[in-house]
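As you look at this complex, bear in mind that one protein chain is not there, while each of the others sits in place.
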Amino acid sequence: MSTADTQTPARRANRRASTILKAVASFAVIVGTTYLGLLAVTFFIGRVVPIDPVLAIVGDRAPAHVVERTREQMGFNLPYYQQFYLYVKGVLSGDFGTSVLTTNPVMSDIRRVFPATMELATVGTIIGAALGIPLGVLAAVKRGSLADQVVRIIGLIGYSVPIFWLGLLALLVFYARLGWTAGPGRIDVVFEYTFTPITGFYLLDAMLNRDWAAFKDIFAHIILPASLLGYFSLAYISRMTRSFMLNELSQEYIAAARAKGLSETRIIWGHALRNAAVPLVTVIALSYAGLLEGSVLTETVFAWPGLGLYITNSLQNADMNAVLGGTIIIGSVFIALNLLSDLLYRLLDPRTRIR
Amino acid sequence: MTPALSIDKLRVVYDDFVALKDVSVTVAQGESFGLVGESGSGKSTLLRAVAGIAPVSSGTIDVSGKRLGKLRDKEFYRQVQMVFQDPYGSLHPRQTVDRLLLEPLDIHGFGDTEKRIQRALDEVGLGSGFRFRYSHQLSGGQRQRVAIARALILEPSILLLDEPTSALDASVQAEVLNLLEQVRRDRKLTFVMVSHDLGVITHMCERLMVMQGGQEVERLQAGDLATRNVAQDYTRNLLVASEGFVRDA
Amino acid sequence: ATPADTLVQAWAIDDTITLDPAESFELSPAEFLGNAYDMLVRLDINDTTKVRPGVAESWTVSDDGLTYTFKLKSGLKFASGNPITAKDVAWSFERVVKLDKSPAFILTQFGLTKDNVTEKAKAADDSTFVFTVDKSYAPSFVLNCLTATVGAVMDSKLVLEHVAPVTPTDEYKFDNDFGNGWLKTGYAGSGPFKIRDWRANEILVLERNDNYYGDKPALARVIYRHVKESATQRLMLEAGDIDVARNLEPGDLEAISKNAELATTSAPKGTVYYISLNQKNPNLAKPEVRQALKYLVDYDAIGSTLIKGIGEIRQTYQAKGVLGALDSNPFTFDVAKAKELLEKAGLKDGFSVTMDVRNTQPVTGIAESFQQTVGQAGVKVEIIPGDGKQTLTKYRARNHDMYIGQWGMDYWDPNSNAETFTSNPNNADDGTVKTLAWRNAWDVPELTEKTKAALLERDNDKRATMYKELQQAALDTSPFVLIFQQTEVAGLRGNVKNYKLGPNFDSNFVAPVTKE
Amino acid sequence: MSDTTMTRREWLLTDRPQSRLQARLGRAYVTWRRFTANRLAAIGLGIILLLLFVAAFAPLLAPHSPYIGDLKNARLLPASSTYWLGTDDQGRDILSRLIYGSRLTLQVIVLVAIIAAPIGLLVGTAAGYAGGWIDAVLMRITDIFLAFPKLVLALAFVAALGPGIENAIIAIALTSWPPYARIARAETLTVRNSDYIAAVKLMGASPMRIVLRHIMPLCISSLIVRVTLDMAGIILTAAGLGFLGLGAQPPLPEWGAMIASGRRFILDQWWVAAAPGAAILIVSLGFNLLGDGLRDALDTRSGGQ
């Protein structure tokens, strides 16, 4: 007798419908409140930052009357609640305003800088996961052995080295001395006239254009910063993989799998990792979100025109439209990744699946 | 005399699963009442509902004639205490026996804690040697004794026992059952006890209720089981099963 | 490696926020606009006290000094192919005055207003432009101002195709934006290069303008890549991924100068670095303290280390090479002298004070060095680091004690710095002319008058003398501890020839550059 | 074994402690044994102790002044017998700055730990135990902080409060509590329905008491572990803020700020940045090893069996 078949099909369908409805509703509430919170906090930050936003537009040497006039034109003389109202109204109608630093609509700026960051983060995460998972598995399986310690040290160094330092060092070694990779930036100026971005993901664009020379160059440019970011997520992913794997390996079903006569390889990769993958998905998603937030420091060192740099720059100039836009994007990414990891979690873990 | 515990049409619903369907029970003062039934039949739920840790959706519970509301006050917990099934899960993993026993005294503002703790430990047959141990330094039987000591230290009049010996070896089970019997006699307690073992129930209780699927199946006197004086097939099956394995011819 | 017909420069171009000459007022866009637009007259980079013809072939000044008549070169064309006429010039002036953005004062200080500009800046015919000023200023002053990028001649026909409608308000009474929106990223000029593309914080591309009347650039294009870090720039230069590195710090500069494949070039710029003392602080307001602090900068050490190659010690506020610049460095690091002065001021045991410092080099390094050296005289300086805009906000509100910063000339004329360092028409908190003297609450009515007078001195030599006197007064009494004048440097690949930096950013001309 | 006097070890390991103190010490001893059985963890602890020692005796240990340098004559010198680790761009002795900087590093770490961890713990346990709308509200706030770009938040805080190491610390603390809240909440959720919490409830304990005295102590160990593992990140975030100029005020010898200013010389005078870099690496390595060891020692679930 199963617990499942004590329920009539009709009730089950009913229950499923209501669960889904509940999930959707609670998701909507979560997204809505999170957004509003993000907006409010960012807006508040914009007001407390002791930077005169007008200064970014008119510069230090502008005469006093120009400063005053610009302030009024930009609505900074209105009461805060009114400014907030106007902003929220704009955002709701899809208008994030214009960045004063780049003079473009914030959305079009983000459409440019976000793919740059996302491409970097994606390649980084792929590198981090592709190496981090096997290393973590190795460390868990050989717990306490030399291999475990080596993996641990590799990971710990990844945790502990300042990226702006390692970044410059990597550039010095792999780019300047060895010439294995290309230098800072996303693409050589040679391609300035021949390469037209479509999606903003240059690797993808080069493939779409079948421009293999550009692809090679783009790859040569991305590999170094991505490897660095990958190293940092590797550090995290391998540690978590190890700990999840240790947990799984101590479970009874592993003993059962051994009792079945399965090979260790099959037990480790087919059973233990398959189970460890469930929480691992969240870990990877979170580390991906962390990278997407944009590493200002990496972007500075590698002259990567990404989101982190954009937001920092905007913040330092009190370009609040841009900061708000960037924050919303990061918030959305976070929410989306949360949702995605949730979905993957459900997909990977039959216990949480809605049947 | 007002009954110690009177439950009327109690219904407990988890999410949308009805775990207890309008069950009514009355337990007289000083009585020992048993609950049996298969796993998931709602035995624990009934006890938990009385203790105030299960979501009651309808029905009433009276303790010594007093109607219980949604929230239980401190007074209630001085009257009613509970011992859980799993001795490994019901003791806080980071507290010594001393601390475990001190906590209820502290909450209810008892004085002379030293003496009370000592007495409680003596009563359950644990010397002072156990007083400063952590729960992981105790065997299952010892843990269950500590749990009983903790329940008794507030001097309740009703003890709810949720399979207090099912995780224990037969030999240890005997010791714990003896202990429970003794404290009941000494303190004139009222017991409501859950077990899936018919032997244990008949040993401990005067009356018992057989449950299935959150409902009452039938109500029996302890002696009825020995004489196989049961009305329902379900109860009969339970009886047969508890005899052990019978190879078909 | 870079393409043979392209010059690739790495430069921190994140200060570019608009490419409209009527609005742009920062350093990197000045260079782009200086190369992409032409003005009536241009600065002669071989003799910076003179101007040379630009779009104008010749000019005359009326005897009363009020009317300037410019004769335009004939047959000129904008990059778009439209002819350049005096009407374009007049419209450009009108546009600047009516938009009234940051750099507009360079023109409006001659008495132009929104109402009279069409009269005062007028096309007499297709090739004659007449400019009327309100006082008989020194002609050198007027002409110098017209070399600024705000005086760029705009392709009116092209811009008018891109104007956006605007609802008039009290502050802005016109019904269109004069193409300001479009020109933020657009281009409508006639310089040797045209601006092809600008992606903020990423890249700016200049392309040869085939309609340019003068010598055509040898290179087809010049690309500026936004790279902030000096070390990164150096690596890229060494690897040959860029031809020119523009933000080199002393250490990297030195290394590049030692590299046989690379070369360096430099030019003094019209930017001076100074520490200013807010006169609202009672200690700093004491004349002896002001002077004492001037003796507490270790000029030698700073000159030989922190600004080596990128600046030259200079204690007067006019940049070298400007008309009337005073070359005098009277102060040396002298703790004893400073202590004496402090004792005279009644601050024998020193005092504590804060200093706002932006997070950029060499400013931070100098501030730290200063902190150490003043400490030797008992003055405790607390450094408040901040991001540029943050520190500036505070400075402009006069909320600082000490501030270390730089000042770049608005236009290549002594009045630019004299006006800001030594004039303060209204020291009230809500003063309208917020000069550096005002920001430091230095109330100097006589010097203010003198600065004004120098503006109207039409004799160049006399005018120069007046400015020298002003600088001397500043040395003796001002709350400005001038430290050095910036030298702009660039590291070059060996094959880059004829790369010459000008005295101003708008005169960093790249047209002559060739690559071997 | 009758009357023979127990060795101290036996006294600690006895399963019949005679007093609260003995029980507590015994437990600590077992944890300690488990901890020291891990050689790397012991190394980590050694590093941290060394850091403490250096910080405590900085004035005695430092061969030069950390603040006063000789700009003109001693700038950017390589390691030598006078300057063991060379000098920085103001001509100051790097070793002395590192030694004094250990105090700041400690300050950063300790303050962040005592600000962020308790906030996270309180929010997480309260949300997890209370459930319902309290949980919803608290978790929403946590989510907002989590979804917020950390650097923006930190930058904004520093910008608003003014630069300086204290404010940088507050900023880091305020951005680093949400993960702790999450951990504490998850932990709380797993123990919330356990029988021993139900038992405490049945004693008549108030929710406040349950959270503070019974649930929090359970979450603390995993939190401590997590915090020690985050230490490296905290030092690096402080360094990152320093890189952006919002960390310690000059001339404070904060390691992150030292790297940030030293990175300009990385190509020629590599030691200027490498020395503080190595110091950060070693200390965070120490904390990481310590955290790993603590995890193994405190985690009775996987460590015991």
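A, B, C and D are the chain letters, set down in written order, and residue numbers restart from 1 in every chain.
One rule holds for everything that comes next: a residue touches a chain if its C-beta (ideal position, glycine included) is under 8 Å from a C-beta of that chain, and two chains touch if they have at least 3 such contacts.
Throughout what follows, contacts and distances are computed from a predicted model.
Think of the chain that is not pictured: of "Heme exporter protein D", "Pyruvate synthase subunit PorD", "Peptide ABC transporter ATP-binding protein" or "Cytochrome c oxidase subunit 1", UniProt labels it "Peptide ABC transporter ATP-binding protein". Residue A:Y253 is the one among A:W180, A:Y253 or A:W269 that touches the chain missing from this view. On the side of chain A, touch with the chain left out of the figure occurs at residues 1-4, 251-253, 255-263, 266, 271, 274-275, 278, 348-351, 355. Against the chain not displayed here, chain B makes contact via residues 38-39, 140, 169-175, 177-178, 181-182, 196-200, 202-204, 225-227, 237-239, 241-248.
Definition applied: only the chains that are shown with their structure count from here on.
A separation of 46 Å divides the Cα centre of chain B from that of chain D. Chain B and chain C have centres, each the mean of its CA atoms, that are 88 Å apart. Contacts with at least two other chains are made by residues 49-51, 168, 172, 316 of chain A. Shared interface positions of chain C, i.e. residues touching 2 or more other chains, are given as 231, 235, 387, 390. Chain C makes touch with chain D in their complex at residues 230-231, 234-235, 249, 251-252, 255, 298, 300-302, 304-306, 357, 359, 361, 364-365, 367-369, 371-372, 375, 382-387, 390.
If you check the complex, the residues on chain D that touch chain C are 67-69, 71-72, 75-76, 89-90, 159, 162-164, 244-246, 249-251, 261, 263-269.
Within the complex formed with chain A, the residues of chain D that make contact are 40, 140-141, 143-144, 146-153, 155-156, 159-160, 162, 229, 232-233, 236, 239-240, 243-244, 256, 259-260, 263, 266-267, 273, 277, 280-281, 284-285, 288-289, 292, 302, 305.
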